[in-house]
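Shown here: the complex without one of its protein chains, the others still in place.
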Amino acid sequence: MIEIIIYVFLGIGVFFNLLASFGLIRFPDVYTRLHAGTKCTTFGSIFLSLAVIMYGLRLWYLEGFNSGNSVLVIHTIIALICILVTNPTGAHAIARAAHRSGVMPAKAVVDDLKDDRKKGRGRKKK
Amino acid sequence: MKKFIVATVIGFLVYLLLTTSSGNDFFIWSYSEIVVGIIFAIIVGIIVRNVFIKDNFRMLNPVRWLVLLVYLIGPFFISMARANLDVAYRVITGRINPGIVKIDPKLKTDLGVTMLANSITLTPGTLSVDVDEDKNQLYIHWINVKEDALKKKPRDCKYVCGGFPKWVRRIAE
Amino acid sequence: MSEMSKIVRTISNSLFPFIMIYGLYVIMHGHLTPGGGFQGGAVVASGCALMLVAYSSGWVFKKVKESDLSVLESIGAIGFISLAFLGIGVTFFYNFLVGSNLLFGEIPPAGPNTGNLNTAGLLPLMNLSVGLKVIAGLFAIVAVMAFVASRGMRKK
Amino acid sequence: MIEMILHAALPILIVVTAIIAVLFKDLVSATIALAAMSLLLSLEFYILQAPDVAIAEAGVGACLTTAILIISIKATKRMEDE
Amino acid sequence: MIDAFMLTLVLLIISIVISLIRVVFGPTVPDRVVGLDTINTLVIASMVIFGAASKEVIYIDVAIVYALLSFVSTLFIAKYLEGGRF
Partner (left out) sequence: MKNARNLIAATALAICAVFLIFSSIMMHPFGKPSDSSMDDYIISNAQNETGANNAVTSVVFDYRGFDTLAEATVLFTAVAGVIMLFRREKHE
């Protein structure tokens, strides 16, 4: 039973990771590529880590309470938390750097940030 | 002094999490691990006490952590799954309508703004690009701009991030 | 404009103690798990570089001076060499603590096991001194270079 | 069989990223390619079951080397002269 | 079970190759950084998978180190691109 759950989780994780790299190729500009590259890899990594956590819990149950398998479960949870914290922050840093270095979104309907930055710069010059 | 004690206790708990199943003197830890962990936690607490906690001790309340857990498992995870299906749809069809909008979530603390920005980055169709340092307003790249949202100048929150500011206010303020 | 945005600063503040605890864990468990003085020292130095990039080099040099970093590195080097000299009664680098009832004196059972921290004699102490040396040295290189780069930009 | 594929594919990727890092004229792009090479090299060490070297490569190669190179580029000119 | 993990690892390597195309042909520098960020997360995921596949408990430590430190190099490049002083 639990093996089927592990297989399903592995399948979902690999599907979303592949989707992320295809989205990276297909989208037209930096910001939409960040959408694919951040969300899909984070979601896929969550499911891959959940599969490993299930596997470790199963080993922990089979081999007894004092075997070393608790390290597998807890360290995977810590790695998952690190990914969840650092990944969106890195995406935010890249997006801000791209906008400040002059890469504008392609085919944009509305761009409030550009207008506000232009206004602020004008005020500083006066 | 209070900052030092909080940083030390949190460092010690993290060290205990890292060294599970090292013996069976004290549950699944051995005494030598605990002694070394206390020494390291004191060193780290002395170094980071002014950086780790600025001035507020709101997150020490365990009820807030419980609400955070409920938030992560419930609405956050569901909207994250919706986000990924949305991205899959856009990868296959290639239909986008992007723009950068400005919203005013009316949050006061740094932690609240950080949590809201990271939640927005991981949920459907939105990505936080920049933050106003004084007024805590967020600039958000939106992959599919709706016409209704463009009427007022600080755009309406409910189109972009749903009920997230309410949850974040309950957790971090 | 020398600091990064508010989100990056908040995340760096809450991640910095965790990186330090993790690096000290890698240094201290060098004789049980993969890692050791050099690896853990590189991890802690990278954590300090995270603070340097989130704030600025001027902010870092208000907290710690480069002469302090030099002193820390020298303490690490002297500790390592004196630990090696302590066993000069038999040979240089003689591990005299193994098998005695002093600090870190036990001998683990043969074969694969989860391990006990209180083993291996001089090795944890040497790991600690090398770790101190690597932390101070690598962070001093990065911080001094960043400070000189920003000062050169200001002069123009 | 699957391990053979891994041991054949990863070194080819490492060589490709190294050649890219040499060929770029923009130094920031070359640094990015070098960081990607360092990541893949660490994965190769990890698959060859040498986690000690993998941690050292992670700390020094992927983080501190990138930092030092970026700081040096900041203090000098960015584009390479023809 | 082990075969499933190894097959997952091969698929992750294929996805790393596809992301590498964006690093090579990205028209601007931020595009290349996005590719590097994606490769970071994929490498962390494959390290976790291989640690479970080889049944070595202590190998997961390397994945934690990578998850913490790859973020720092991304921040350095981002700070250079937005023109801030170090």
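Remarks
For clarity, chains are labelled A, B, C, D and E in written order, and residue numbers in each chain start from 1.
What we mean here is this: a residue touches a chain if its C-beta (ideal position, glycine included) is under 8 Å from a C-beta of that chain, and two chains touch if they have at least 3 such contacts.
Values in this document were obtained by computation on a predicted structure and should not be read as measured data.
Think of the hidden chain as still there; on chain C it touches residues 30-34, 36, 38, 66, 70, 73, 77, 80-81, 84, 92-93, 95, 98-99, 104, 106-108, 110, 113, 115, 119-123, 126-127, 130, 133-134, 136-137, 140-141, 144-145, 147-148.
Throughout what follows, only the chains that are shown with their structure count from here on.
Chains that count as touching both chain B and chain C, per the definition above, are A.
Counting hops only between chains that touch, chain C reaches chain D in a minimum of 1.
Across the assembly, the mean Cα position most removed from that of chain D is the one of B. Between the CA-based centres of chain A and chain D the separation comes to 21 Å, rounded to the whole angstrom. Taking the mean of the C-alpha atoms as each chain's centre, chain A and chain C sit 30 Å apart.
Here the spacing of chain B and chain D, counted between their Cα centres, is 31 Å. Contact of a single residue of chain D with at least two other chains is seen at positions 51, 54-55, 58-59, 63, 67, 71, 74. Within chain B, contacts with two or more other chains are made by residues 18, 21, 117-118, 128, 130. Of all residues in chain A, those touching chain E in their complex are 3, 6-7, 10, 13-14, 17-18, 20-22, 24-25, 30, 33-34, 37-38, 41-42, 44-45, 48-49, 52, 55-56, 68-69, 71-72, 75-76, 78-79, 82-83, 86-87, 89-91, 93-94, 96-98, 100-101, 103. Interface of chain D with chain C (complex): residues 51-52, 54-56, 58-60, 63-64, 67-68, 71-72, 74-75. Considering their complex, residues 1-4, 8, 15, 18-19, 22, 26, 33-35, 43, 46-47, 49-50, 52-54, 56-57, 146-147, 149-150, 153-154 of chain C touch chain E.
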